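Excluded from the complex is one protein chain; the other protein chains are retained at their positions.
Let's look at subunit A:
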Amino acid sequence: MNKRRNKWATAAVPGLLLLAMTTAACGGGNNGNNANAGGNGDKNASNAAANQTANNGAADAPTVDPNAKYDPPIEVTTVRYTDSSFKFKDGESLDNNAWTKAYESELGIKVKNKWVVNGEGNQYNQKINLTITSGDLPDMFMVDAKQFRDLAEAGKLEDLTALVDQYGSPLTKEMIDRGVNAKAAASYDGKLYAIPPAEDYFGGAPLLWVRADWMKKLSLPEPKTMDDFVKIAEAFTKQDPDGNGKPDTYGLAASKDVISGYPDLSGFMNGFHAYMNIWVKDASGKLVNGNVQPEMKTALAKLQELYKDGVIDKEFGIKDGGKAAELQTAGKVGMNFGAMWNPLWPLQDGVTKDPNAEWTPYPIPSVDGTPAKAQSSADFNAFWVVKKGAAHPEAIVKLFNFYNEKIVGESAEPAVYHTDNGIEVFKYALMAGGFGTPQGLLTVHKNVMDALSAGDAAKLTPEEKSYFDKIKLFQGGDRTNWGTNKVFGENGSWAVIGASYSDGGLLMKNEFFGPPTPGMTEKRAILDKLVLESFTKIILGAPIGDFDKFVENWNKLGGEQITQEVNDWYGSK
């Protein structure tokens, strides 16, 4: 759903974006220079200040407690954004709330927001771009992968490696070290320049969703192999599973985006050990793009066969995810590949309408004896950084310690810092994005399941409690809460992910997680078009031999250059 919303948002943004960029340009002439002059002066001053504190610190080092409260209190500047999901109690705001008060009273850190932008993430991103351009950076702020790389390259960030060592609590170090790839993404030249984002490879991994009631009605076996899958798909198409006497059902959902979160055909490819749009290691240890491997050809050939057999909607090539969802929630489609959140959208709509509808998730079936691995990318796009020359660079570590302590540590106070009377207080915290549970939603699932079997919700966080309550409602017969149960409850998404992808290790991670390479920035739009167009045409019936031509074109149009750059990045990681 997010993906869809983003699409609309990005579709509307270009005009505004250009406008913003150009308006900035007109002010850029003289003012820019003046601002720079001022900026340099400030920087020198703050550098001197930093040196001074560093000297003092060195002298006192043996006696200083890394988590000591600042006395007198210090001020740290930052920038923030809110969106429609932020709710505040009367009189509270991002400038004044439980977190800011605690930062000041417990750590002696006054956090001052230089600006707060309203609107979704995109606007924050644009405003940060402008802030970076103007050179008037706050002490600490959040940037995306591209901005992070640019700033680190330009030497505008404070090295956090030693600071995390010196000031980080054990919990903080655990959080940072657990996400190996996230930590690598937050490093440059072997030094840590940001508090890395949380690492989540499970949330986007595809599962196979099957109409369990149809499967039972037609007495079909569970989809353990690709052959089973094809058998089920054909039966769903031809044996009238909805019993209306018309051949109007399909075995497999698909959309014109081929992979778009929902319906996500990459899961199908994974069954053939082919991986879409991600970089995997080949036999020689080099990184290669999954789109141009021979396994992809086999997978596409099978999809073409299924399309010809009527298993896939004849019109899938012009329908986006929303349109494909209409078909599926109308009870016309029996299977789809998609992520763990599919029960909430779109499946819930169909289940609410049809009292018999029931969906079951399965791990990706395999075409041969080797178990299939689900592909997964982690987007690392939220890096909290400290500007070079900030007076108290260590403050970011102390703030992060405090966050971890109050959310998952021994002294966690969920009622104060997580959710207060339905208001999500945790969003006000700095570095809140995605942290708080070391294994993310998998932990949530486990805690909820424990609480359900013990019949005791006392130990749950407010977020977990809300899922617990909804599952209880579902168990009481309320089908509008079916989705939550199917995500977190028994035999749900996370149960399968936990057993197969986490414990079973059946996950193929995207080996490339750096910022876009120059070749990607320049050529990716062309290559994406080539991939989408070629794959769509092959599925619709173009000769499968076209795949070889496609691979040749892909390499020629920039694929070869990008592969080289990706491997250079991999070598220098």
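Here is the rule we use: a residue touches a chain if its C-beta (ideal position, glycine included) is under 8 Å from a C-beta of that chain, and two chains touch if they have at least 3 such contacts; residues count from 1.
We take it that contacts and distances are computed from a predicted model.
Visitor: So one subunit is absent here. Using its UniProt record, which name fits best from "Chemotaxis protein CheA", "ABC transporter permease subunit", "Phenylacetate-CoA oxygenase subunit PaaC" or "Caffeine dehydrogenase subunit beta"?
Guide: Answer from the record: the omitted chain is "ABC transporter permease subunit".
Visitor: Have a look at A:Asp227, A:Glu413 or A:Glu533 and name the one touching the chain we're not showing.
Guide: A:Glu533
Visitor: Based on the whole complex, identify which of A:Lys256, A:Lys446 or A:Lys573 touches the chain you can't see.
Guide: From the options A:Lys256, A:Lys446 or A:Lys573, the contact with the absent chain belongs to A:Lys256.
Visitor: Looking at A:Glu522, A:Glu552 or A:Asp568, which residue reaches the missing chain?
Guide: Result: among the candidates, A:Glu522 touches the missing chain.
Visitor: Using the document's definition of touch, tell me which of A:Ala154, A:Val180, A:Val416 or A:Ala499 contacts the absent chain.
Guide: Answer from the full complex: A:Ala154 touches the omitted chain.
Visitor: In the full complex, which residues of subunit A touch the absent chain?
Guide: Interface with the chain not displayed, on the subunit A side: 8, 10-11, 13-14, 17-19, 21-26, 28-29, 32-33, 129, 132-135, 146-147, 150-151, 154, 156, 256, 314-315, 317-319, 322-323, 516, 520-522, 524-526, 528-529, 532-533, 535-537, 540, 557.
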